[in-house]
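For reference, the structure I am asking about is given below.
One protein chain omitted, others in place.
For clarity, chains are labelled A, B, C, D and E in written order, and residue numbers in each chain start from 1.
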């Protein structure tokens, strides 16, 4: 790999950055990130990057907003240090869920992030499994989106998938679940939750499709507080489901997520390392699959001008 | 309404423009659109627009690309004629379905349209029911999106909705259908079509949810060739459904659409006039609901600086 | 030629693109252009273009506006596929005649085209004989303009040019005609047409300069409906001219053009292939000169960083 | 006239600015323009312009480049002082003749001026008789172009125009001359100058059209060194012309211009005051027509949102 | 005050916002700022802002980076809600000290903030006492800078200023201190600290000017950790100074600041409320002067199009 390829990372996921660099056979770029008493971040790039093909990695892990500012300042520093090209590597894209105006007078913050990245001087973006595929259209600069589905599917295919169904936890996730059901050649079920009428507060839960006596796999792009998934586990249990597995690309796992997961009857939770899993979140039932190899391959191809879509053929 | 509010329309939907103007109590702006022997379009605005709040209406009806060029040229003419503000009114947004990169090396053309509109000089956009809500994020300029669902729901509520279900023709449309099911307080069913296995070519059709003996309403944002909907009608008939209604906001109805609809057992097709319905597409079973009042109300509010979201409260 | 040089072409002039590629010793780039039932164009680039020096060829032949949209979408697809540089190759520049505001409140559409091309992501433009030389100033990006005059002059020099004159069909074309007259060392004549007075409708035709007993060559940058040229042929015949030749770079030849040409006493019409000549327009008196070699040479030089102006020294 | 309309002027043509202000019934805006020992210009706007509709007048009179910098700095000062809208009023547009790339690797400086004006913060431009009409397309912002032809024609119509012809001094000016010939209903003649052959250095002068025994009026957009016009006077004299008048919109009159004019047999030189006529250039045969009324009318209409093109109907 | 003037504030300094609104006689704009479990901020503007002149106030108080993101998202929400104009009101400008490249390959983050604000859609900025006056040049949009010096000076003038001197804590602050010395007509002294030689670590402190037996006032634009000021107090005590007062516009007071201040012999610390003073930082020796009136006056003038510089005349 040319010495003109450099990867710098912020404080959000140094383990993933290190693993990607190992895959690429390079050392992570030397950078000094300082936080002054006034909370101002100073990023100093410690090596010459003139004419280099620079990748800057930051994922949207807590502290999220601190991490975004760190990323923007790092990009600005790299740009003014005369890098030839800057690619922001964002394994978990910040504000990915703020992708539409579902209330009056809010910001489509995922689009704003794209604008801020461009303002700071990013030339291209490399990310993974955006919450909606349309988000790729928020960028005027080229944006490559990697897909962790093959990694998750490969893992599930190794299990005995007899008598399994794929469950969408609500209608909005049906398309995503259907995609996995097709790849794994499993039937699809959808959870349909709604209030019985305006006067009653009771929620009627209904499973569209058949889960009785079946093991169930729930796939999602991200798990946040684990609320919907854990409620789904309870519901399908009542409808007679067997073992329940959950899998997601981006394990945000904030708020009561870990408490709920630990209290649940979930058989296994399969995640990737787009977000770091701090010690307090580690659990024997959680299985982490690495996306480092995939990112390294994509970075190598971007650097060499080779096709990225070919990876998924 | 101030004489500083002006609405010009291209050749795509003059009837709708006229109806909107009647609602607003104004005359459509005078414009001369000429097509020379070399197919070059010349747009001449025939009245002074300096300092005016100009709305330019064009919908994505055939000839679609001709219409886009006409729109861009009209906007450029209005801008250089010193309008104070230009709002593109796009009842059916062009290239709305090209909203994601589902194949390698294609254009997200819905985003490109936004870029072209901004390049031509549009200050804001007013549209209706984008194919995906994320498309609103393709605009850096303010973009208001109107929703025709209340108009369609109001029409259906007037029918006897006893023993009805709402059907999503595939998992990808489940969210949209669920929204209607909730508004109309009807149960939801989803059609799940897939190949039985790799070797067999046979498609297995399955209805997730219950339609037996029920009348069924299929809602979609647009109907293009009517292929999926007509296939769905056949399938649910086999599963014992009663009368089948279809409804959409944007009646594209191209290719074999009218032929299929006429040959089908569809009870009624409910559409709006975001796209014109030329004589050869008119049919006794097709019912057109007008969105002119809604657009007029939104234009009036935009012009006066009043809230548009309040319309939907 | 490096494998990093790629030329893709739209549907407007595949023969010219093929001929240019043959001159360059490369294969035209693989691209799939699809037109859906809703008339939406989808362009899929079928080969990797990351880091490539991509040329996208489209000429303004009918359907003109369809061709422009196809071009813009193709450019957007190439850009998001991470090409290193994109040059739009526009043998006949679209809307070239809309280069000034000769009526109130019209668009200078040739300038708008430049804006749209830049918005879509073009880095540079290569075109030929713009209707006015000022149009080159409509681009903020570098724009190379080729000149087909040497090709036309070389062809005429091979004829016996004794007793010839060059005719400008009106005062507005005098400069263009004078340029050819100087290159071919021939005298210049200008047709001056005007109404005798306000009350009379009669048009007085006058030839400024001498054509009596001379063969006449009429040069123009483009022939659209052939109206002015054919009228000129009749007039100068009355003034005693001998054989009349006409030549242009861009043979638009729309509307009654072919009918008029076929009915005329024109000796020969010399054109280039910047626009395709469909079978119904072919005629024994029409002579097509190819600009493919010139475009290939320019593309090669642009790709290699060699001077383009040197071609014309 | 509202107190929100303000006109500031640089050092290029304070008399014209004053006359325009008198027509508008306003006082010129207070501004202090200082030139320090290091030749740096400091512009201080001495009155509040927040929310004002500001017009900044500067014409391209010597020192031309000094004047351009003064203009750009004044615009920047006005913009940061929060004017609502800034219109650059440029009676004689700077670098108007640098409107095409007629040599390799030169700048189309007239386009660069447009870019610099936009970079400094101009919202719109008001100018008069650009050297080529295409130059209007160099602006992405709205640009109004006034025409002094009616003023010149009105003046000539008051003369006895019997036995007159209009002369174009070369083929490139034929279109401009033809326009005047038509307005004044006079015949057109064109001067055609060229070398007889490559070996001989002698220039053959030829008049296309008839000037013998006629009085001749030469119209041009600008007179620079008066070289072409004075040579034309001599030539047509030889061809038997009577009195010769010259007229132009922009009297640049630099280099040997005044010397040549004074030595010539020119009957009268008619100019406008888009450029100041310093005492050393004043001459009994020079007649200055004022464009102040026309500019004042245009500024009033721009300010009030009334049509500017109507002035010329 | 027109109902079209609206002021929204983030979480950084609601007390100041409230006080400014009271001065303006308006209610703070209704806004709902939510922080989800994934730390994503959602800002919903709860009232119609179409056509309004919106001011968004945020100061750089901890958590600083969280506050910047909140500000950018709020601006984006206001912009897409179609405000007529957005002014960011930034009493203490974020990253104000990162205004130069004093190390290789760092970001001039104060400039980046300006870029991000413009990218988010701000039309103008209102701030107070930037760390360097040049920072105003980081904005392409109009930026008004208020000065709290008159407020601080007015407070000090009320004291008995006999036998007082103004001290600059190092040469870099001499200009700022000299400004206060002139306004208060007091002599100036400068602290000059440096190492005696390269080998010795001892620092030689020297007071340039005379403080013996004098009371001393130290002025600064901001106090961060209070390190330099407290060291200065000790030093000048050794040099025989009497009472020591310190004053600054922006009381950042982070890290050991409060501890040092409480342990010091400082007579009084005078600050303003550009930053909130949380309970744990309050102290009997700290005197807070309000800038709310000044901000209210400036906002009123900006809204009404009146001069802001006049406030300081």
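The criterion applied here is as follows: a residue touches a chain if its C-beta (ideal position, glycine included) is under 8 Å from a C-beta of that chain, and two chains touch if they have at least 3 such contacts.
Just so it is clear, the structure is predicted and the values come from calculations on it, not from any experiment.
In the entire assembly, the chain absent from the figure touches the shown chains A, C, D, E.
Although one chain is not drawn, the whole complex shows that of E:52, E:174, E:261 or E:286 it is E:174 that touches it.
Within the full complex, the residue among D:15, D:84, D:106 or D:263 touching the omitted chain is D:106.
The residue from E:133, E:213 or E:293 that touches the chain not shown here is E:133.
When the full complex is taken into account, the listed residue touching the unshown chain is E:192, out of E:22, E:47, E:192 or E:205. Residue-wise, the contact with the chain that is not shown comes from D:77, picked out of D:9, D:24, D:57 or D:77.
Counting the whole complex, the residues of subunit D in touch with the unshown chain are 36-46, 49, 60, 62-66, 68-70, 72-74, 76-78, 80-81, 94-95, 97-98, 101, 103-109, 112, 115-116, 118-120, 224-225, 252, 254-255, 257. Although one chain is not shown, part of subunit C still touches it, namely residues 124, 142-143, 301-302, 305-308, 310.
Seen across the whole complex, the unshown chain contacts subunit E at 99-102, 104-105, 108, 110-111, 115, 132-138, 140, 145, 168, 170-172, 174-175, 177-178, 181-182, 185, 187-190, 192, 194, 197, 206, 208-209, 307, 309.
Basically, only the chains that are shown with their structure count from here on.
Any chain bridging subunit C and subunit D, meaning touching each of them, is among B; the list is complete. If you match contact pairs by residue number, over half of those in B-E turn up again in just one of C-D, D-E or A-E, and that pair is D-E. To fit its Cα atoms onto subunit D, subunit B must turn through 120 degrees, a value rounded to the nearest 5. For the interfaces A-C and A-B, the C-beta contact count is higher for A-B. If each chain is reduced to the centroid of its CA atoms, subunit A and subunit D end up 62 Å from each other. In whole angstrom, the spacing between the mean C-alpha positions of subunit A and subunit B is 33. Of all residues in subunit B, those that touch two or more other chains are 80-81, 101, 104-105, 108, 115, 307. Shown here, the protein chains touch in an arrangement that is not a line, ring, star or fully connected set. Those chain pairs judged to touch are A-B, A-C, A-E, B-C, B-D, B-E, C-D, D-E.
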